[in-house]
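For this depiction, one protein chain was excluded, whereas all remaining protein chains were kept in their positions.
So, subunit A:
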Amino acid sequence: MTEQIDKALAREYEAGFVSDVESETFEPGLNEDVIRRISVMKGEPEWMLEWRLSAFREWLEMEEPEWALVDYPKVDFQAISYYSAPKSMKDKPKSLDEVDPELLRTYEKLGIPLIEQQMLAGIAVDAVFDSVSVVTTFREKLEEAGVIFCPISEAVHKYPDLVKKYLGSVVPKKDNYYAALNCAVFTDGSFVYIPKGTRCPMELSTYFRINEQNTGQFERTLIVADEGSHVSYLEGCTAPQRDENQLHAAVVELVAMDNAEIKYSTVQNWYPGDENGKGGIYNFVTKRGICHTSAKISWTQVETGSSVTWKYPSCVLKGDNSVGEFYSVALTRGRQQADTGTKMIHLGKNTKSTIITKGISAGRSNNSYRGLVRMNPGAQGARNFTQCDSLLIGDQCGAHTFPYVESRNPSAIIEHEATTSKVSDEQMYLCRQRGLDPEKAVSMIVNGFCKEVFKELPMEFAVEAGKLLEISLEGSVG
């Protein structure tokens, strides 16, 4: 039975191809000079460079964190290239017609056509390829509504006041080791601004693709939802199949002003490495949002890729009556390791948070939930509900939960539930007795287990996520 499931899990990674584009790539290495060169490539103003350099100097003083339940050889930061961009992007194509067709083909192969007519209606895409944004679709339509959706490298020029005001305001430069590194060397990502009282007319999404060998990708995303506005945003990610590990260290900051709502969904499918743990992406990510009065931030993540994941999308519930949510599905198989969860920091009165996580472990993987719920003295009447469910497939994998609770307000209510279950022989037998093959049976059982989280995803992506799990589980049963 276990053997069958393992076989079913040994799937192909469909996004593992390499695109044949000529790139301009920095020599590996990290120092102030490299940072200056990145800044030059991006044509940045002086203040941006200074910001980077100060972060770099902080980073040099910091230590790599070791508290997560993940085990990997130390990253050699001098062996990584910090900038790579297709040469064809050098002249900044003005329209899609000027974009290298090979780049467009890459996204098409990944199921993300960038030609607006072919796209899912209602979804605008920013496509980031290694260190640059290739194209951002539907910009004019969004501009009509006053919505800004552009590469962050462009926002630095066009909207310096907004960027200066909010960049680093949620995740401070020296928040943690990888965040500080990101501040120093970030290359691209998306910038979103939704004006007061505006409901963003489309779903926004950014698709990150790593292509070049030996490069790190340092994504930086900033979303500001002004008072009473509303936006739903999704990020997706894939990378070629390679024997060497690659680093993706991202920082995402969300600002939800009074009565605003941000829904942020992630479908993470970085290359996970092979069955024996060779290759794969190190996904070290800091994601945090701040909620002002009566604002709401909802994080939903479906994590199926990466060889090592270290990620805790969090909410600072600063304003009274603000709401934070975290819905997560994390699937690990082979030798994958995931240490993921959230932090809900309750500062305001009557703040509310909900955490629902589904960890699925198969093969020899390790899957940990790590979450902090903090009720500060001012969080009168605050509430949290946490539910962590683990599903084990086979008996060589590990599932762990590390819930941390700090309550400094006696009126706050914190509830925590946790379950661990297995895909049982009885369930498999029932499914097969009804004529389902073992692969279908496993993916159906796993999908059922994740249902509470999938229903939080925007419709189009719920289907995608379900399929992704199916692909991830393909071959896990024989």
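Basically, a residue touches a chain if its C-beta (ideal position, glycine included) is under 8 Å from a C-beta of that chain, and two chains touch if they have at least 3 such contacts; residues count from 1.
Basically, contacts and distances are computed from a predicted model.
The UniProt record for the undisplayed chain lists the protein name "Fe-S cluster assembly ATPase SufC", from the options "RNA polymerase sigma-70 factor, ECF subfamily", "Fe-S cluster assembly ATPase SufC", "(2Fe-2S)-binding protein" or "3-isopropylmalate dehydratase large subunit".
Between the chain not shown and the residues A:Glu32, A:Asp175, A:Asp258 or A:Glu452, the one that touches is A:Glu452.
Mapped onto subunit A, contacts with the missing chain fall at residues 1, 424-438, 440, 444-445, 447-452.
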